[in-house]
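A protein chain is absent from this complex, but the other protein chains hold their places.
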Amino acid sequence: MLIEVLELVGVVAFAASGALVGVSKRLDIFGVCLLGVFTAIGGGVIRDVLLDIHPPTSLNTWPNFTTALVTSLVVFFLHSAVSRLRREILVLDAVGMGLFASSGAAIALTAGASGQAACLIGATTAIGGGVLRDVLVNELPLLLHRDLYAVPALIGSTVVVACSGFGLASNVGLVVGTVSASTIRLLALWRHWNLPGPRISES
Amino acid sequence: MLIEVLELVGVVAFAASGALVGVSKRLDIFGVCLLGVFTAIGGGVIRDVLLDIHPPTSLNTWPNFTTALVTSLVVFFLHSAVSRLRREILVLDAVGMGLFASSGAAIALTAGASGQAACLIGATTAIGGGVLRDVLVNELPLLLHRDLYAVPALIGSTVVVACSGFGLASNVGLVVGTVSASTIRLLALWRHWNLPGPRISES
Partner (left out) sequence: MLIEVLELVGVVAFAASGALVGVSKRLDIFGVCLLGVFTAIGGGVIRDVLLDIHPPTSLNTWPNFTTALVTSLVVFFLHSAVSRLRREILVLDAVGMGLFASSGAAIALTAGASGQAACLIGATTAIGGGVLRDVLVNELPLLLHRDLYAVPALIGSTVVVACSGFGLASNVGLVVGTVSASTIRLLALWRHWNLPGPRISES
């Protein structure tokens, strides 16, 4: 139950981030909704394609899709109010990212993936939507160069795989994974952590 | 039989639109053909991946692929003549879009997808190729901001799902869906319908 609620929290945050990018690019109402929905459910669709879950859950059932669509419409009509909530959206986004990474890894393990594949597919679930969003609007994906985003996602999915390796109940892994990933992401935002770039001599 | 012919009409129109973009970007002959083929069969390949149809039909059988390739070659060599047919291509493209959306939805229902998934996957079949084309050449996808294209596609696939829900024969749904989607698309082109963009105050 808590997991279902957290998942919808993540969907709201992801859809809002996608729709806000759409507004800033001055897309029409359909483009804003498409970008919001893609950002929110894209990672899960990629996860399901990689794991042979057909048709992908987020397409086949209504909660995630409907939530993403309604959120995008709200952003379209109230974008100036929503954009003042940037800080709150970042916090919800961190929670959603942590949960998507952890639940993605758990679903991959259940589908018979190896530990390595579960780590990678869990992280892909969390970051896939954001990468699709940036590719669709021709931006260099944020997480490639500025955001400490994929590393916490990888940590979350790895924690889930490790917990499962130690024989812990899958709910324990899910909680510990989500909390670790979200906490690290929030710390990174708060303390402005960045990964080092290449050392390039300017001679 | 009519459906097969209409499908090839759509493939020709989609391949021509992709190849013309390739010519305008001054790609070489292979790039023009690749872009034409991607645009023509990309949506169907995505549909088949989402529905677990392996290998995707358009890759595995020759008619669509060959038609797309020949069309792209014709565009490459005769692009100045072809680009004078822009209006005719738009009409054929509307027919193809309507059919791809409707047949995509029907194929999804047959594959066991829910009604919602069939609507979404049908629309994806119709718009997927065009989005791939725009992403490959680093353009903001047209349908995100200027073209009333995805909405008619969604209407077409929804009509198919509704007809199936009312217990009508699948051919009826296919015809009604294709006609609705194509008609709305042509009306939108003719009357310059646009979707509203976000209201952004310029203060």
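We call the chains A and B, going by the order they appear; numbering starts again at 1 in every chain.
Going forward, a residue touches a chain if its C-beta (ideal position, glycine included) is under 8 Å from a C-beta of that chain, and two chains touch if they have at least 3 such contacts.
Given the structure is predicted, the values throughout are model-derived calculations rather than measurements.
Contact with the chain not shown here comes from a single listed residue; of B:13, B:27 or B:92, that residue is B:27.
Across the interface with the omitted chain, chain B contributes residues 22-23, 25-32, 34-35, 45, 49, 52, 54-56, 59-62, 65, 76, 79-80, 135-138. Although one chain is not displayed, chain A still touches it through residues 49-52, 108, 111-114, 116-117, 120-121, 131, 135, 138-141, 143-146, 150-151, 194-198, 200-201.
As a working rule, only the chains that are shown with their structure count from here on.
Once the centre of each chain is set as its mean CA position, chain A and chain B turn out to be 29 Å apart.
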